[in-house]
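Single-structure report; data block below.
Left out: one protein chain. Kept in place: all the others.
Labels run A, B and C following the written order; every chain starts at residue 1.
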Amino acid sequence: MSGIGSGEGFWNPIVWTLLALGVLGLAYALWLQGRRTYKRGTEQEEPFLSGERLPEEGSHIRGEHLYWGFVAGLRPLIETLRAFHTGFIGDYIGWLVVVLGVAILVVML
Amino acid sequence: MSVVVRTIARIVLPVGLAFGAYVIMHGHLTPGGGFQGGAVVASLVALIVVTFGAERLVRAKTWFSVVEDLGALAFVALAFLGIGVTFFRNVLANSGGLFGASVPLGPNPGILNSAGTLPLMNWAVGFKVIAGLGAVVLLLALFGKGGEGEDG
Amino acid sequence: MVTHAPVLAIVIPLLGAFALPLWGKLRRELRDLWAIVVGVFTLVVALVVAVKVLGGGEVWVYTLGAASPAAAVVQGGFPIRIVLEVDALSAFMGVIALLAGIVGLVYTLQFLREEEGKTLAMSLYLLLWAGILGLVYTGDLFNFFVFFEITSIAACGLIGYRTWESRPPEAAFKTMVMYTLGGLLVLLAVGILYGEYDALNIAYISSKVTGGLLDRIALGLLLGGLLMKAGAVPAHMWAPDAYGEAPPSATILLVVNTQAAIYGLSRVVFTLFGGVLATPGVGWLIAAFGVLTIVVAALMALVQKDLGRLIAFGAVSQLGYMLLGLGVGAASLMTGAGFGQVALRGGIFHMINDAATVGLLFLLVGVVQRAAGTKELSRLGGLGHVLKAEGGLFLLGSLALAGIPPLNGFASKILIYESSFHLSPILAVLAILSSILLLAVVLRAFHSVFLGPKPSVLHVERTQWGTILAMGTLALVIVVFGLFPGFFVKHLVDPAVQALWAGRADYLAAVLGG
Partner (left out) sequence: MPFVVCMLLIAIGLFTLLVRRNLIKLVIGITIIENGVNLFLVSLGYVRNAVAPIYTYAPPGASRMVFPTPQALTLTAIVIGLATTALMLAFVVVIYRHQGTLDGGKIRELKG
């Protein structure tokens, strides 16, 4: 009913969900075993960002800065891809012709 | 446009209209039909736009869209006539009454009162094309005041 | 009326589209009522088709204009009339079109404003719906081209009807140029096949096809045109433009329109040229374009600055998964390897999952744009303070898009991963990596839109029941399909897979007899 067979794999979301809940419960139980050093009203409640105290008016890392390092690492590839999306209609048509050519070539072989 | 053009246009208009109607009406007998005749009539819209200016026809825009929708609806409704048997079934053909005349074998000049639902569909398509193409010509001529150029 | 269900499923929305402007001229309430009536009738009729074909396992042939709907063949075994032929795959596509069409219609009724050209948008929407249903139900090659063009015209009208803005007409023009070229390629292929076999019926041509030079050219042209419409990189560039700029109420149907092209691709490869030209090379071609689409679109989504375009690239990437499943299936069709069937199951199951997931995200983009007045990620933020339920739905859709268990996206993707691994491990690895990348992408979108300090300018309107109903339905589909994939695979997807994998003979026999 729930699972799907895929040849050799096994996927049953109900089992998975129960397992996930079990693991979460286990983690919670382990967490409860820990020492309780949390105190209200102390410095522990202050928000920090990379070890710096947050400015008064608050601060928000905007979405475009997420994964900055990852994107920076891939920059050559991504810049190539962005340059490839020129937005010029002639290029769109050109790539359609390329796809058509590849398709016909493969079919002919 | 000059007087010469306007006079000629006045003469051409009824002739063109009659020719378009002929092409639509004889669609099931001769080459032609709803689209071709409609295109002939719609070219008269272009003639009016060129000769007398698009402003003369601004108010016709609403009528064009209504007629276009009605033509499409009539076409689908005619196709629905055959739903007792199959969709698009030509139930009127060879049935006697309106457009129900049978065509004799061998060369003959053709019988206008034949072919069942086909002439009616030709008229529906004809009106749709007249209105649709006319609206397109008009809107492209008006260049901005309208803006939408839908066509079926 | 049941005997005429396949044709009614096409004609009712068509009739609705033509009559809707007339009702709109009378009264707006009448127009909305008419749209609801048309939607309900289409739903009923197409459900009849789906139940009979998917449940009964038969191929439903309906001949237009014949003395009886089943009389497709005249003397000499030669079908001359236009035939609608609904096998399990067509019926499955019909179910997707129904789900998306109804949800989008409900959303449109509430969401669009009168001054935004609501009448025109609804009319074009119904026309597009009719076109998609026709495209998946037809059994005639030339009609396939006609419905291809009807969907193109309606889709581009929908994308670009907001002529008072600068970007939608540009997107619509570019899409229209591409669609027209693709349509012409299809028409040329149809002409070649007609010249060779003097027929337009898919089943008849398929029974005669020899695999000669002209057949090969025709297959190449069909592949080119349909891959373009299916959004395969590098001919995908119209897709982010179109999805990003179309009104959010219509994007869900545009996505289904693209999936209909993938349906056409599978019909061409598996049925039309099934026993002859569906070589591993063709399968590899489709699979390679699929993987390229997945990777490039996911990378491009990472750097988008506009929420609509970001989700649009995510949607294109999902199309790549379907192409990958289809390609792996086609590559193993001639060898008969068992994993091909699994791949098809994954690819076809992914279609309905993708329609729900991407559809939900696009509907939410509309809500966000209405609330914040912009789609630019740099100017969005903190909407979670106000739009709590929408934020939750966005997170749900995002996770399903990225294929996180136990949601529906994972259920279909795991089938694709496992089967493509058998064909070539590289395909599977690239697909899995891109899925992780997509998770990063959609979480970034969620972060930028819903988290952060509360924005100062916000136009939150009262909750509209229609939009909530539409989005809730899709969310329900995502969760239910995710939790009980076995049931849906067995009853919805497997008949469609069998129709492709082993159903060619049945498809031919349904028209030609014997």
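Just so we're on the same page, a contact is a pair of C-beta atoms (placed from the backbone, for glycine too) under 8 Å apart; a residue touches a chain by one contact, two chains touch by 3 or more.
A quick note: this is a predicted structure, and the numbers were derived from the prediction, not measured.
Note that the undisplayed chain, when the full complex is considered, contacts A, B, C. Contact with the undisplayed chain is limited, among C:184, C:458 or C:509, to C:184.
One chain of the complex is left out; on chain C, the residues touching it are 142, 145-146, 149, 152-153, 156-157, 160, 163, 165-167, 169-174, 176-177, 179-181, 183-184, 187-188, 191, 194-195, 200, 240-241, 244-245, 303-304.
In the full complex, chain B touches the omitted chain through residues 29-31, 33, 35, 103, 107-110, 133, 136, 139-140, 143-144, 147-152. If you put the missing chain back, the residues of chain A touching it would be 82, 85-90, 93-94, 97.
Keep in mind that, in the parts below, only the chains that are shown with their structure count from here on.
With chains as nodes and touching pairs as edges, the resulting graph is an open line.
Averaging Cα coordinates per chain places chain B and chain C 35 Å apart.
Annotation for chain A: no residues touch 2 or more other chains.
Interface residues of chain C, counted against chain B in their complex, comprise 4, 7-8, 11, 14-15, 18-19, 21-22, 25, 62-69, 82, 117, 120, 124, 153, 157, 161, 163-164. Residues of chain C touching chain A in their complex: 173-174, 177-178, 181-182, 185, 216-217, 219-221, 223-225, 227-228, 232, 234-235, 237-238, 240-241, 277, 281-282, 284-285, 289, 296, 299-300, 302-303, 305, 338-339, 342, 345-346, 377-378, 381-382, 405-406, 410-411, 414-415, 418-419, 440, 443-445, 447-449, 451-453, 482-487, 489.
Against chain C, in their complex, chain B makes its touches with residues 65-66, 69-70, 72-73, 76, 79-80, 82-83, 85-90, 147-148, 150, 152.
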